[in-house]
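Excluded from the complex is one protein chain; the other protein chains are retained at their positions.
Chain nomenclature is as follows: A, B and C, assigned in order of appearance, with residue numbering initiated at 1 for each chain independently.
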């Protein structure tokens, strides 16, 4: 096994038990801060597998059992990592109730993050709902970028406060532009841009199709159900033009050109 | 199905969700109070199946799953039920951490309790460890009785405060008489007495053998692993001279004469 | 949600699993309240054998995080004892009675079937075939040929509905179900418990259960039940009683969707004696039928 040239920031081998040091809410979203002073600085777009150190299990149908994947949303100089969580099931429910004083198990950083814009293109970041998370750290790294965010309604749009200066669309028009965030994106596709998107599959598919139509490169941060996060289970595959790839090791960021469709 | 003459206080059909209204500790024992104003007054020696209403499961190996059996230790005029718990595993651990504001599921009262002393005999109550629980309510009902309690050490003997006036033995002599509680009992077996005992099997076996030797009647409150508590699973059997009996419906109090041995 | 099953009209599709509810003992504990609020639409007895059985030595129970293992060993009063003592009491139940029987030879089972088939208190019979045939050594319910031979031997002895209770501990319950169907069964029920064991934490190398091995039930076997019910449904047209780990309405719904006609609640009754009625109600009200807290559209879906 010859040492491969790493195409990503490597994770320390083994999960580590880390203290929760902050919890803030932005509308329905919870920003969880975890102190990871000895951990490496993740690449923007990388993720971590998280589980509560206590009481992981015993929720609906006894779940959660496996850890859950979350994009690293921000890293502070002291090693503090921020995650943006939305409570959608037993795993996120449990993580959303953690408070400073509780611990998490963290494995990461994992996966391949965003690549720099090709040929000096102008980055445009597009997020839907909790898909805002990886765009925060990517915007930080880029030193700021045009950011377009779509939310269901004004309540959810409270999450937009996490990216100051972002433009917002809501499905019901209760905040910002009424309509899909792709409508805001369409207006940005004139010049030499590269699009970075994260959000629900229908939004990503709309972004992919739109960028393909305008011949604009795009990098999409996808999701899929993951058991392990480090290539062990082959559970997280998504179909690409080259067949299935494991999102946890070959993604979560995939080049839009590699995908026929986001399903 | 002709209505049988009830030989016990019947339980309402169905478990009921009841609030915890008190929690006190006596050494290693936790006294949990549950408000059950609408429930029937249990017979001394009857028990209830308890489970925490929240977070029942998710402990060691994902347990507990089934409810747990506990003797009713006291009932107050307002329907408040007291249970004396010792943390010995995931079920008792969870119940011991409950506080006022939490709820429990309770099914009961269940089983057959103590019978009045035969022929006006003088009752002598003998308890070992958390086996004190059913003796408390029985002592109340008898209007006081000679009570002998055995504990491992002085720390555990803190439980003796639950029965004012009880005489105590400890294995290590750190409180009361040094030695087994059966040594205190031996001194009581002179006259016409009836013994009521609850405690670990070796203690109950010693009580049974001693009483048999002295031709003194005894009623023993036994334990066994129970899944249901109402005769459904056939899991809680103990061997008697007449074969196996289900402790949850034919006990938990059995006449010592019915047993060849407490194993 | 009244349903019809093998000619029986039932108030709702939830019955008890054999051996997990003793209506006579429950009457002692709960009195007449049990009859008023009887949780099941039919009552299935614990397994009855020709001769009385004491059952296995304790301990008989081991708790799992998601269920339990039992080695009860089918204690029962035997045919005569059952006819004399239990049947009259069970006749007073407000629902039809299904008697579950087992024997270690086809003749034994035939005797039981004939005896119960003659009694008007008995609405149907369930055959517990999780038993080795003393003659062939094969588990009757694990082998299609054994099951066929058993059905041929017992079918002539009653016109009452015969439900064959399949074991999950074989390569293909669907093959066994097909044999049962071809040889005159009126319905199949599944799953029985899954073979399992636990070690005694205090005696290294020794099994905990008095019977050595036991049967797993409860949520741990739910996914097994679902797949076996679906496989059996793909092979037979008979009505199916589905069971295994049902705790909520949506678990019953899954089994019905997989092809069951009735659903039995077993282990969950130990946690909640009224579980049968609760599951029936959750099912009827479509309560709790969705697994996740949030609807699909607004979140990042999980299906890559």
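Here is the rule we use: a residue touches a chain if its C-beta (ideal position, glycine included) is under 8 Å from a C-beta of that chain, and two chains touch if they have at least 3 such contacts.
The model shown is predicted, which means the values in this text are computed figures rather than measured ones.
Shown chains touched by the missing chain in the whole complex: A, B, C. Among B:88, B:116 or B:161, only B:88 touches the chain that is left out of the view. Residue in contact with the omitted chain (choice from B:130, B:149 or B:207): B:130.
In the full complex, chain B contacts the hidden chain through residues 57, 60-62, 86-89, 93, 128-131, 152, 156, 199-201, 222-225, 236-238, 247, 263.
By the touch criterion stated above, the residues of chain A touching the omitted chain are 1-4, 6-8, 10-15, 51, 57-58, 61-67, 105, 107, 110, 224-228, 230-239, 243-244, 246, 249. On the side of chain C, touch with the chain left out of the figure occurs at residues 58-59, 62, 64-66, 69, 139, 142-143, 169-171, 194-199, 201-202, 204-205, 207, 213, 216, 219-220, 223-224, 226-228, 230, 250, 253-254, 257-258, 290-292, 296, 302-304.
Just so we're on the same page, only the chains that are shown with their structure count from here on.
Setting chain C aside and leaving every other chain in place, the chains that still touch one another form one piece. On a Cα centroid basis, the chain most remote from chain B in this structure is A.
Put simply, the C-alpha centre of chain A and that of chain B have 55 angstrom between them.
Centre-to-centre separation of chain B and chain C, using mean CA positions: 34 Å. We define each chain's centre as the mean of its Cα atoms; on that basis chain A and chain C are separated by 47 Å.
Residue numbers of chain C whose C-beta contacts span two or more other chains: 65-66. Residue positions of chain A touching 2 or more other chains, listed in rising order: 57, 62.
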